[in-house]
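Missing here: one protein chain of the complex. Every other protein chain is in place.
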Amino acid sequence: MMQITRQAIRPDELRARLNDPAAGAYASFEGWIRNENEGHDVLRLEYEVYEPLAVTEGEKVIAEARAKFPILHADCVHRSGLLEIGECAVWVGVSSGHRDEAFLACRYIIDQVKVRLPIWKKEHYADGHSGWVNCERCATHGNG
Amino acid sequence: MMQITRQAIRPDELRARLNDPAAGAYASFEGWIRNENEGHDVLRLEYEVYEPLAVTEGEKVIAEARAKFPILHADCVHRSGLLEIGECAVWVGVSSGHRDEAFLACRYIIDQVKVRLPIWKKEHYADGHSGWVNCERCATHGNG
Amino acid sequence: MSKTLTVRYFAGFREHAGLDRETVSLDAATARDVFEQLKQRHGSPEPLAHCKVAINDEMADWSSPVEDGDTILLFPPVAGG
Partner (left out) sequence: MSKTLTVRYFAGFREHAGLDRETVSLDAATARDVFEQLKQRHGSPEPLAHCKVAINDEMADWSSPVEDGDTILLFPPVAGG
């Protein structure tokens, strides 16, 4: 399931939704707000999300991961709004029988979410400026 | 840091130890007790750990991961004693600037922990039998 | 023949155009035509290859046809995560 939220992401609660007596492996990824990007001191980040399409595109990504890898459960949650340094911007969790597919599906989901969902982030810098972050494939360095 | 514990593993508390304002990525892996292994119905598992060497060997693995990948923090906790279906047997967490190295280091640590630490597991089956699980590299199928 | 379209702008596009939506009358066959004509009007610097488009809340291609009455969503380079 793909969710967009303005509330703090709680990985411990989200993880519990992936429990399954047949699951031997759980892999998760989180994107945290870091204090630096491409040489600029970052104070906070602002996420703009076009929710209707972010959700349907995210659901598509998760369905693709299920089709590619024999996993049991997978979810993704992305924040919108203003985030401070250290906050969790995105969470991906996958449970499966064995660890290969948990890692691969988790990686697939975060990679696709970053380049396909209609989500934008504006960085607010220590020098008072701000700017929209270029897409990962366009920029020289990705975030997270 | 490598830890062996007889208490339930609490990923939310462990994860908080890896916080860092320079961290943009966090990857974690958990091995959960599943109800089946190689066609046998499993009721519970018993982990035997030779703690002095499990800790030093685990610390070595984490140091290797740090040397191979530019990560910020990495920890691993492994249970000992009797575990029920669904419980977390092992947790690995890694924080880093970007996600490539978080995934790679997390995978490296769990792979090495499974084959190098002096840890053994005995499965108790629904049919009343029990047996020590063969090592992952020796068996046809690994767990987790 | 000219079509009446609703165009929505997001993130940098919205700031650049100074509005989040407008109704336009364009002689456009595809999403690409819409992008190029509005790029001229608003002077956005983003190359089309880095952008995305949706039509009536479905992700589309730049070659997707646009029909009279469609809502075209113009997405500047995305950066989730």
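Every chain is named by a letter (A, B and C) in the order it is written, and numbering of its residues begins at 1.
Everything below uses one rule, namely that a residue touches a chain if its C-beta (ideal position, glycine included) is under 8 Å from a C-beta of that chain, and two chains touch if they have at least 3 such contacts.
Nothing here was measured: the structure is a model prediction, and the numbers come from that model.
The shown chains contacted by the absent chain are B, with contact judged over the whole complex.
Contact residues of chain B toward the unshown chain are 31, 47-48, 50, 52-54, 56-57, 78, 89-90, 110, 113-122, 132-138, 143-144.
Definition applied: only the chains that are shown with their structure count from here on.
Think of each touching pair as a link: the shortest run of links from chain B to chain C has 2 of them. Chain-level centrality, scored on Cα centres against the all-protein Cα centre, points to A.
Separating the CA-averaged centres of chain B and chain C is a span of 49 Å. Centre-to-centre spacing of chain A and chain C amounts to 26 Å, using the average Cα coordinate of each chain.
Chain contacts: chain A has residues 31, 110, 143-144 touching two or more partner chains.
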